[in-house]
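Have a look at the structure that comes next, please.
Every protein chain except one is present and positioned as in the full complex.
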Amino acid sequence: MSDRSTISLTVNGEPVTAEVEPRQHLADFLREKLLLTGTHLGCEHGVCGACTLMIDGAPARSCITLAVACDGAAVRTIEDFDDDPVMAELRAAFSAEHALQCGYCTPGMLMTARDIVTRLPEADAARIRVELSGNLCRCTGYVGIVNAIQRVLKARAGNPSGA
Amino acid sequence: MKAARFAYERPKSLRQAVERLGDGGGFVKLLAGGQTLGPMLNLRLVQPDLLIDVTKLSETTGWSEEAGAILIGACVTHAMIEDGKVPDPTGGILPRVAAGIAYRAVRNRGTIGGSLAHADPAADWLSALAALGAEVVLVGRSAERRVPVAELSTGVFSTVIAEDEVLRAVRIPRLSRHARWGYYKFWRKTGDFAEAIGAALHDPEREAFRLVIGATNGAPLVLDGAALGVSGSALPERIDMAAIGRALDAHGFADDDYGKAVHLVAARRAIERARRT
Partner (left out) sequence: MTSGIGARVLRKEDDRHLRGRGQFVGDIKLPGLREVAFLRSPVAHARIKRIVVPEELRGKVFTAADLEGVKAIRAVSALPGFKPSEQPVLASGKVRYVGELVAACVAPSRAEAEDLAERVEVEFEELPVVADMLAARAEGAPLVHEQWGDNVYLETFVKGDIATAAASAPVKVTREFRTARQCMSPLEGKGVVASWEPRRDQLVVYTSTQQPHIVRTGLSECLGIDHGKIRVIAPDVGGGFGFKGILCPEEVAVAYLARRLGRPLRWIEDRREQLIATANCREHHYVITAYADREGKLLALDAEATVDAGAYSAYPFSACLEAAQVASILPGPYDFPAYQCRTWSIASNKPPILPYRGVARTGVCFAMELILDAIAREIGREPHEVRQKNLVRPEQMPFENVTKKHFDSGDYPECLRRAVTAIDLEGVRARQKRGEADGRRIGVGFSIFCEQAAHGTSVYAGWGIPMVPGHEQATARLTPDGGLELRLGIQSHGQGLETTLAQVANEVLGVAIDRVNVVHGDTEYTPYSTGTWGSRCMVMAGGAVARACQEMKKRVLAIGAKMLQASLDEVKLAGGEVVGPAGSVSLAEVARTWYLRPQDLPADVDPGGLEVTTGYKPVRDSGTFSYAAHAAVVAVDTELGAVEILDYVVVEDGGVLVNPMIVDGQVYGGTAQGVGTALYEEMPFDEAGQPQASTLADYLLPGATEVPAIRIEHMETPSPYSEFGQKGIGEGGAIGPPAAIANAINDALAPLGVEVTETPVTPRRLLAALAAARRSAA
């Protein structure tokens, strides 16, 4: 038994090979080793959603996912979405609807929002709220966030190519 | 809030995993989705020496059919079930239960087997699958055995799974067309663990009736038709709620007015839902 393991994965499209302590969670690996600090930690027990990022295309909690278990995975953090068209729409809508105040929940919120927009194009306000329930925001009261996601869904419904 | 030190291995086969479990090298834990173990490790509530990751094994990740049932691999995630990516022998019950567990990001990694093995009394699968008459397939060094989910849990976070056994799959019987199902989860917040669960199945072609009351202070309370005077092919207009109350008293609720009240309501509403479907 060793208390170090070597993992290979892709992070934001770049191959990464690194030695990790098995006990290190993915969020700490990204933040401390790769200095990708856009992924935030709000609870480290899976409840708040601040650490949500994409693993193999699906949103996941990086605080309760071990880095060592991500050997072979493709991880995408908020820093990788500058050129993503869906995220660009979400960013504009978040700003227009005042969907962020302190910004601490925002990266995780955007990951969930993007998942809603791509997976549930028909979602109404009630469904959006249910889907957002795993991402806590202490500042906005969620009003702006729900509105922003609805705004993007509406725009995309009117323009299915998403262009 | 960081985990204590441990080592990590990802065996190539179920056999290897089982053997490693039995090696006796300190405190060994299996790792599935980590959605329960992760928080417990971070909070240092559990401090294993070694984690064995079983999520990448062919034996735990697929599914198969057998007479009258589907076998779902232990490491199939809640999200896969929610999305209908595995065959559903229950006519839509499994995806609905899955969709009510936690949040999508948790469901993307959390597994059906991990949930059952952890045996949190408030977990959804434990109650739902007990009511559906499912079994778990446990693989040990020498043998494989099947245990009804209704008999899996022996208390809070404890099960009949032996230290050197791996939960390989869950066998879920195919329901008949006439089966009726009611599930009621009382929670304080969306995605939260339940305060009380009621799960009722009435399948006239197989057996009359089963009621499971979950989120108790131990194993789920499983009551069959005989205990409640339900027999035959129709669900009677009145179920003996006093009998359910007495069973709850005997199940640790005698001095807990609140717990008894909400569990009774969850049970009754589950039955009402079953009647209405």
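Here are a few things to note about the model shown:
In order of appearance the chains are A and B, and numbering begins at 1 in each one.
In the analysis below, a residue touches a chain if its C-beta (ideal position, glycine included) is under 8 Å from a C-beta of that chain, and two chains touch if they have at least 3 such contacts.
What you see is a predicted model, and the numbers here were worked out from it, not measured in a lab.
Per the touch definition above, the residue from A:Leu26, A:Ile55, A:Val117 or A:Cys137 contacting the chain not shown is A:Cys137.
The residue from A:Leu26, A:Ala73 or A:Val146 that touches the chain not shown here is A:Val146.
Listed here are the chain A residues that touch the chain not shown: 21, 23-24, 31-32, 35-45, 47-48, 50, 77-79, 81-82, 91, 94-96, 98, 100-107, 110, 125, 128-130, 132-146. Counting over the whole complex, chain B has residues 1-5, 39, 43-44, 186, 188-193, 195, 257-258, 261-262, 265 touching the chain that is not drawn.
Rule of thumb we're sticking to: only the chains that are shown with their structure count from here on.
Taking the mean of the C-alpha atoms as each chain's centre, chain A and chain B sit 29 Å apart. Listed in rising order, the residues of chain A touching chain B in the complex are 1-3, 5, 21-23, 25, 28, 44-46, 49, 52, 55, 58-61, 63-66, 68-69, 71, 111-112, 115, 130-131, 133-135. Every residue of chain B that touches chain A in the complex is listed here, in rising order: 1-10, 25, 31, 34-35, 37-39, 41-43, 49-51, 53, 55, 79, 102-106, 108-109, 189-191.
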